[in-house]
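Omission of a single protein chain aside, the complex is shown with its protein chains in their original locations.
Our next item is chain A:
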Amino acid sequence: MGEVLVLVDHTDGQVKKNTAELLTLAARLGEPSAVFVGGTVEAARPRLAQFGAGTVYVVDNPDVTGGLAAPLAEALAAVVAAAGDPVAVLIPTGAVAKEAAARLAVKTGGGLVTDATNVEASGEGGVTTTQSAFASNYTVTSQVTAAPAIVTVKANTAPPQANQAGATVVPVDVSVSEVAKAARITGTQAKAKSGRPELAEAQIVVSGGRGTGGDFSPVEAFADTLGAAVGASRAAVDAGWYPHSNQVGQTGKQVSPQLYVACGISGAIQHRAGMQTSKTIVAINKDEEAPIFELVDFGVVGDLFNVLPQATEAVSKAKNG
């Protein structure tokens, strides 16, 4: 079986759940190997071993760890070369990683699929992927015909399965080209932490739209009772009521939680594209004609400023009772 590379998503060696998912998917295609960028591989190694990484390729180079796509792509290309002839490279979906995947596809001639929700081995050593198309109105299966298959994979695609392996560390030297270093990050402003789960990974998302009139407090209160992430429609973001990074929709985040609660959101195609694969959908809207109601498992025609506080109280009572 051929080797399957998985780019590790981590913070200071703390490996994220999506990496365990990707290693699990990788085992379906071949021999999983991890690609670790940074200087804290020893912290990550036990978890990478636990989920089946036989080899951990380590790139520890400040030019690569800077968080830009071009150097990361050069590092990935170097690891692909070191690995020989990998079947596939699996990469967690994220803006920078996705662009690194894109550049890697040009460098290697490999076939690229983004935002996959499933990855399977197809006959003759190939790779088949599943993803959504046209605002999630279609589920599409693709065959990757050019090797290596380079696939960015969404979070929550496969339950991680432990599969103990050796996780032998193999350092890979990368000398990053001048052109890749030509774009620089000159300053970083960390965002205030909300303490809520991340939107893309949350099991429950409560979103607010135009109907909030700019007051997200009942949306946030309900979200906090449920342990949910807070999302916003494009209308709410464009009005400056909520940060763009919380936008759910075609040009924002695509979410697929167990429960999605749309508050004061009409349900334009833009927004539907970002949430209609959610397992259960609930909406609260004053307008009974709002298209969002076509999608819901449960809908309340009413004012969110009346409905949400009552629901918040009832849920917290149910949880504490």
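Basically, a residue touches a chain if its C-beta (ideal position, glycine included) is under 8 Å from a C-beta of that chain, and two chains touch if they have at least 3 such contacts; residues count from 1.
Rule of thumb we're sticking to: contacts and distances are computed from a predicted model.
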_Leaving aside the chains you can see, what is the UniProt protein name of the one that's missing? Options: "Xanthine dehydrogenase subunit XdhB", "Metal transporter", "Electron transfer flavoprotein subunit beta" or "1,2-phenylacetyl-CoA epoxidase subunit A"._
"Electron transfer flavoprotein subunit beta"
*Write down which of A:G52, A:P92 or A:G110 is the residue touching the left-out chain.*
A:G110
*Mind listing the chain A residues that contact the chain we can't see here?*
67, 69-70, 73, 95-96, 98-103, 105-107, 109-115, 128-129, 132-146, 179, 182-191, 198-200, 204, 226, 243-245, 250-251, 258-259, 269-270, 276-277, 280-282, 284, 288, 293-303, 306-315, 318-319
